[in-house]
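Note sheet for the following structure.
For this depiction, one protein chain was excluded, whereas all remaining protein chains were kept in their positions.
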Amino acid sequence: MNPVNYLYLAALLFTIGAVGVLIRRNAIVVFMCVELMLNACNLAFVTFSRMHGNLDGQIIAFFTMVVAAAEVVVGLAIIVSVFRARHSASVDDASLMKL
Amino acid sequence: MSTSAVAPSVHSLWTTAAGPLEKIPAPHIEYTQLSPVLIVIGAAIVSVLVEAFVPRKGRYHSQVFLSVLALAAAFAAVVGLAAGGYGSTKAHIAAMGAIAVDGPALFLQGTILLASIVAIFTFAERRLDPADHGHKVDSFAAEAAAVPGSEQERAAVKAGFTTTEVFPLALFAIAGMLVFPAANDLLTLFVALEVFSLPLYLLCAVARRKRLMSQEAAVKYFLLGAFSSAFLLFGIALLYGYAGSVSYATIARVVDGSIGSVDPALADTMGNDALLLIGFAMVLMGLLFKVGAVPFHMWTPDVYQGAPTPVTGFMAAATKVAAFGALLRLLYVVLPGLTWDWRPVMWGVAVVTMLGGAIVAITQTDIKRLLAYSSIAHAGFLLAGVIAATPSGISSVLFYLGAYSFVTIGAFAVVTLVRDAGGEATHLSKWAGLGRRSPLVAAVFAVFLLAFAGIPLTSGFSGKFAVFKAAADGGAGALVVVGVIASAIAAFFYIRVIVLMFFSEPKADGPTVAVPSALTSITITAGVVVTLVLGVAPQYFLDLANQASVFVR
Amino acid sequence: MENLIALLIGAPLLGAAVLLCGGRRLDRSGHWLGTLLAAASFVIALALFADMLGKSADDRAMFQRLYTWIPVEGFRADMAFQLDQLSMTFVLLITGVGTLIHIYSIGYMEHDERRRRFFGYLNLFVAAMLLLVLADNYLLLYFGWEGVGLASYLLIGFWQHKPTAATAAKKAFLVNRVGDMGLSIAIMIMFTTFGTFTFGPVLAETGQASEGKLTAIGLMLLLAACGKSAQVPLQSWLGDAMEGPTPVSALIHAATMVTAGVYLIVRSADIFNAAPDAQLVVTVVGAVTLLFGAIVGCAKDDIKKALAGSTMSQIGYMILAAGLGPIGYVFAIMHLVTHGFFKAGLFLGAGSVMHGMNDEVDMRRYGGLRKYMPVTFVTFGLGYLAIIGFPGLSGFFSKDKIIEAAFAKGGTEGWILGSVTLLGAAITAYYMTRVMLMTFFGEKRWQPDENGEPPHPHESPKSMTIPMVLLAVGSVAAGAYFEFAGFVEWLEPVTGFAHGHSPLSAAAVTTATVAVMVIGVGLAYLQYGRKPVPVVAPRGSLLTRAARRDLLQDDFNHAVFVTGGTHLTRSLVYVDHTLVDGVVNGTAAAVGGLSGRLRKLQNGYVRSYAVSMFGGTAVLIAATLLMRAV
Partner (left out) sequence: MSQVVNAGFPLLTATAAVPAVGAILTAAVPAARRTAAKWLALLVSLATLVLAGVIFAGFEPGGDRYQFVESYSWIKDFGVRYELGVDGIGVALIALTALLIPFIVLAGWHDADPLETSSKRWRPTQGFFALILMVEAMVILSFEATDVFLFYILFEAMLIPMYFLIGGFGDRAHTGSDENAAAQRSYAAVKFLLYNLVGGLIMLAAVIGLYVVAGNFSLTEIAEARANGSLEMATSTERWLFLGFFFAFAVKAPLWPLHTWLPNAMGEATAPVAVLITAVVDKVGTFAMLRFCLGLFPEASKWATPAIVVLALISIVYGALLAVGQRDIKRLVAYASISHFGFIILGIFAMTSQGQSGATLYMVNHGISTAALMLVAGFLISRRGSRLIADYGGVQKVAPVLAGTFLIGGLATLSLPGLAPFVSEFLVLVGTYARYPVAGIIATTGIVLAALYTLVLYQRTMTGPVKEEVRALPDLRARELAVVVPLIAVLIFLGVFPKPLTDVVNPAVRHTMSDVQQKDPQPSIQNVEAAK
C-alpha cells in the first residue's frame, strides 16, 4: 500500500497527542500524550525512511526512543515528587505562580 | 566535504551502508576538535561516579573542584582551538558531519563555558543561609526526593545532606549546551536539546526554600519543554521527509535546488514544499521556545521564579546563548535559500517579543519575574539582530549574547543576596530603600539594571547598538524603531526598581543583605567588570565576534 | 571738552553705586554725597554749555565714543555719546532741577531711615536720564530709557511696605514696558531698513526709506513716547505713581522723565517729517491727552493727583506741538523746559504743604494755609500763574506759541487742534485755580490724621524752601528769557524750524488765550472761592465721577487686561496640567493598563500555556505557507 497513508496516520497521532496535552488535567496523562506525539514522530521517520530508501529515519527512530525513555525517567521523577508533596497529579493545581 | 563526498543524502555516522554489502567504515572522529564537549561530558560522568563512591563529607568539595576544573579545561580547549585557527581558516565539520567546528560554535561554547563557571560558583555558594544543625547549606534541598516538610526531610537536614547531584546535572546540561549551537544535523540538534533540557528540569525542582513552587516550576518546564520538543521532532521528521537527510548541508542544497529535490518515489506524491515549510515552522517553534520568544515564552516567568535562583541565572544566561546559537545556524546554514520565507515571520515574532516582554514587565511585582520578562524583551532585541541576515548581524548577536549572559548571572547572583526569614526576598516591595541599607549592593544591582536598560557606557548599550545597527544595515529599520520604543518602555521598569532601591525609605521589616563568600563575590564582580569593559571599550570583543561570524557550510 | 560728556553720566552713576553698595556706614553722609555728585554733574553741564555757546551754531554738536558695546556680524551698537543743543537743553534741565530736588529731599526725607537708599536711587535716575538724552544711537537711548524706568519703579515703590506703592510701581513699569516694546520694534525696523540705528546715518538717510516703513517706525516711537510720557492710551500709571515721595513726583513724574517721550519724537524729527500720517497720529494723541489730563485734573481732590493730571495735559501740549513738525518742535521743547520749572515748583510746594499737614493729600482737608506757610504759598502761587499762562510768566510764552502753531497747522486740522489747545488752556486755568483756592484760601478744613493728631501747619525748612524759590524764579523768568534770548535760534540747527502761517494773527491768539484763561479762573472762583468747600466730596455729576476714576480708563484696563489675563493664565495652568501633561501621563497609564491586561494571560495553568504555544505554532505554519503563497 502507499506509505503516504502512514504519514497521515502519524499526523493524526501527533494531533491527538497535542490535543490530549491541551485538554487533559492529569499530569501523567498529559505526559503520555507527549509520548504519543513522540511516537507519531517515530512513525513519520520510519515511513520517510522507507520512502527515501535510506536508513537514516529508522536509526533516528531508535534515538528518539532512547530520548523518550530518558524523558520518562526525568518526567516521572518530577511528577511523582510533586504528587507526593501535594497528593494531586492535576496540572491545574500546580498554579501557585501566575501573573 | 564530509557527506557529499561519501554519497548524496546518505549520512554516514548513523547508518551503515544503504546498499547491501559495503564495508562499514569506522566512524572517524576528530577528538581534539571535540575536546571541549568531551571534557565536560567526561567530567559529568566522573562526577556521577563521585556521587556514587565518594563519602558524603567529601562530595561537595570534590564536586565543586571537579566541575570548575573541567569547565576551565574545556574553556582552555576552546581557546586552544580558536588559536589553532579552527574558528576561521581551518573551520570545518567534524565527527562525520555531526558537529561543526567554526567561529560561531567556538565563540558560543566559550561564552557558555565562562558563564557556566561563574554560575557554578553561585551553585556552590554556602554562606548566604545561616548554618543548619551545624551544617553549611546552599540553595538546594537537603534531599530532593524527600517530601517538603516531611520527617524524612528534617532527618536529611539534620544529617546535613546536600544535593551535590546538582553538579553532575549541571555538567550534563552544559555539555548539551556546548553541542547545541555546534550541531550540524537535526538529529544531533534534537539529542543535544534533550541532553541539556532534562537536567535543567531536574535542577528546577531542587530548591531548598519554597519547594512547592520549585517543583511546580519543574513540572511546568518539563511538560511544556517536552511538548515543544515533540513539535521540534515532528518538524525534523518532515524536513527529513523533504530532503531525505537531516544533515544541514544536504537540506540546504536541496532547498536551494542544487540537488534535485527528492527521489522520484516521492515526487508524484508530494512535489511541493509543504513539508519543508511546515517542518521548518515546527523546528523554529522548538527553538523559539528555548529562547523564550512570544508566544512561546509563557514558561519563562514561572520557571524563573520557581527555580532556585542560581539555576535561574544559569538557565537564563546559558540556555539563551545555546538556543540562539542553534537558531542562527539553522537560519544561516540550512535555510539561506528560504530567507524570504522566514524573514517576515521572524519580523512578527521579534516585534511581539520585544513589545510583549517590555509591556508585561511593567506591572511585575517579583524581581525574578521582572528579570524573566526583561529576558523575553532581550530575546526580542536579539531576534532583531538575527533577522539582519548579514555577517554583522551574526557578530552583533554573538556579542550581545556574551554581554547579556554575564549581566544576567550577575543580576540573579545579587538577587540571592537579598534575604529575609523566608529565604530570598524577591518581592519588589521588600527592596524598598535597599540603597540606604547597603549602598554597594544596590549600586551594583543598579549597574546591572542600567545595562539591561541599555544606558550608554554599559555592555547593554554596546550590544543593543550593535544589534540595532546590524538590523538597520540589513534593511530592518522599522524593527529598530520598534526596538527603540520597546527599550523606552523597558527603561521604565528598570528605573522603577532603582527608584525603589534609592528613593524610598527602607521598611522596618526589610530584608537583610547577606555577606557572600568569595564565590558569589567573584561572580558579581565578573558581571560588573564585563558590563563596564564591554560598555567602555568593546572594540576587542567586537573584533572577536567579527572573526567568529562565519558559519562553515 | 568732549571727554567730559561721559563724566556727566559718570558722576551720578558713581554716586548711585557708592550709596547702594556702601551700606549703613554711609547713612549719615550719604545724602550729601548724592547731592554733591548731582551738583558736580550740573557744573560739568554748565562748563560744556559755555563751551558750546563759544562755537558757531552749526558745529556745536560734540561726540564721544567710548567703545563698541555690541559687536556682532552686521550689527554694531556703540557706547557713544552725542551732545548737541537739544541734548544740552535736557542736560541742563535734568542736572539743574535734579540738583535742586536733591537738596529739597535732604529736608523732605530727613526722618526716613532709608534716606541713603533714596539718594542712591535719585542718582541712578539722573545718570540714566542723562544717558537717555546723550546717547548717539537708539539702542543706547533704549538703555537709558529702561534705566529711568527702573529708577522710577524703585522710587515710586520706595515705601514698599505700602501695598499701594508697590502696586503703583509695578504698574508703572509694566505700562512702560508696553511702550518699550514699541521702541524696540522701532529699532528693529530701523535695523532692517538702514542696517544701523545710530542717529546720524538713520536721520540722514530717511529720504531713501519708503514712507510706509517710516510711518511704522514713527508710530512705534510714538507708542514708546506714550508709555514714558503718560499719553493716552498708556497714561494710566502716572496717577498711581504719585504714591512715590513727592520729590520723586516733582523730578521724575513732572520735570524730566515723563518728558522723554517728547525728546524721542523731537530727536526723530526727520523720520516724522517724512511720515505725515504718523505726525497726524501724534497730534491726535497729544490733543486727546491734553483734554483727558485736564478733565481728570478738575475732579481729583488729592493734590498730587490733580497735579499729575495737569502734567499729563501739559505733556499733551508738548506732544501735540511735536506732532506739528518743524513749526512745533522748538516750542514743544520750550514748553517742556518751562513746564519743568513750574511743575517741579508746584510739586515741591505740594510736598511742602503735605510736610506741614501730616502728609495729608486731600485738598478738601486743607484751606487757608497761606498764612501758615507763606513761602510755599508765594512760590506755589507763582508756579500757578506760570502754568495757567498768566501774561509775562513762562507758561504764557511757551503755551501761547503752541496754540499759535496749532492753528498754523492749517486747514480744518488747524482749527480743531487750535481750539482744543485753547479749550485745554481754559480747563487748565480752571483746575489750577481750584487747587489754589482749596489749598491756600477759604476756611480751615483740617482733620486729625489717623492717630488723632491734628495738623500743625508750619513752613518747611530752608533746604526745602530754597529750591522752591529758585524754581519759582525759573517759572517766572524762563519764558521771557527764552523768548528774547533766542531759544528758537538755539535749537533750530538740530530740530529745524519753520514759521507757521496761522489763520489768526499772533495778537488774536494771545488775546484768545488770555480770555479763556480768565474764563477758567472765573468759573473756578465762582465754584470754590465763593462757596465753602465741603470736606466730604459731593457725589458730583456723571462726568465728575468718571473723571475721579480717571475717566474709567483704569477700570477698562482692569476689566480687560488684569481680570482677563488672570483667567487666561489660570486656564493655561489647567491646560498645562491636564492636557499637555495629561497626554504623556495618559500614554503611560495606557501602557500600564495594557500591561495589566496582558498579564492576566499568564494565569499559571500549564495547559493554557500549551494552548498559546500550540496556537503560536499554528500561526507560524500558516504565516510561512502564506509567505510562500504570496
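Which chain is which? They are A, B and C, in the order written, and residues in each are numbered from 1.
Basically, a residue touches a chain if its C-beta (ideal position, glycine included) is under 8 Å from a C-beta of that chain, and two chains touch if they have at least 3 such contacts.
Predicted model only: the values in this text are computed from it and were never measured.
Undergrad: Give the labels of the shown chains that the missing chain contacts, considering the complete complex.
TA: B, C
Undergrad: If I consider the whole complex, including the chain that's not displayed, which of C:P374, C:G486, C:G565 or C:G615 touches that chain?
TA: Considering the complete complex, C:G565 is the one touching the chain left out.
Undergrad: From the listed residues B:S139, B:T319 or B:S487, report the one that touches the chain absent from this view.
TA: Selected residue, touching the omitted chain: B:S487.
Undergrad: Of the residues C:D84, C:E146, C:D270 or C:E404, which one touches the chain left out of the display?
TA: C:E146
Undergrad: Of the residues C:L14, C:I185, C:I416 or C:M627, I need the one that contacts the missing chain.
TA: C:I185
Undergrad: At which residues does chain C meet the chain that is not included here?
TA: 20, 67-75, 79, 139, 142-143, 145-147, 150, 153, 157, 160-161, 163, 165-167, 170, 173-174, 177-178, 180-181, 184-185, 187-189, 191-196, 198, 200-202, 204-205, 208-210, 213, 565, 568-570, 572-573, 576, 580-581, 584, 588
Undergrad: What does the interface between chain B and the hidden chain look like in terms of residue numbers?
TA: Where chain B meets the chain not shown: residues 436-439, 450, 455-457, 461-462, 465-466, 468-469, 472-473, 477, 480-481, 484-485, 487-488, 491-492, 495-496, 499, 502-505, 537-539, 542-543, 546.
By our rule, only the chains that are shown with their structure count from here on.
Undergrad: By the document's touch definition, which label belongs to this structure's chain graph: line, ring, star, complete, or other?
TA: complete
Undergrad: Applying the document's contact definition, name the chain pair with more C-beta pairs in contact, B-C or A-C.
TA: Result of the comparison of B-C and A-C: B-C.
Undergrad: Farthest chain from chain A, going by mean C-alpha coordinates, please.
TA: Chain centre farthest from chain A's centre: C.
Undergrad: Between chain A and chain B, what is the gap in Å from one C-alpha centre to the other?
TA: Whole-Å distance between the two chain centres: 24.
Undergrad: Just curious, how far off is chain C from chain B if you go by their C-alpha centres, in Å?
TA: 81
Undergrad: Chain A to chain C: how many Å between their CA centres?
TA: Centre separation, chain A to chain C: 97 Å.
Undergrad: If a residue has to touch 2 or more other chains to count, which residues of chain C qualify?
TA: 599, 602, 604, 606, 610
Undergrad: By residue number and range, which residues of chain A touch two or more other chains?
TA: Correct list: 18, 21, 30, 91, 94-98.
Undergrad: Which chain A residues qualify as touching chain B in the complex?
TA: 2, 4, 7, 10, 14, 17-18, 21, 27, 30-31, 34, 37-38, 40-41, 44-45, 47-48, 51-57, 59-60, 63-64, 67, 70-71, 74-75, 77-79, 81-82, 84-86, 91, 94-98
Undergrad: In their complex, what parts of chain B are in touch with chain C?
TA: 219-220, 223-224, 227-228, 231, 273-274, 277-278, 280-282, 284-285, 289, 295-296, 298-299, 301-302, 340-342, 344-345, 348-349, 356, 359-364, 489, 492
Undergrad: What does chain C use to touch chain A in their complex?
TA: 599-600, 602-607, 610-611, 614
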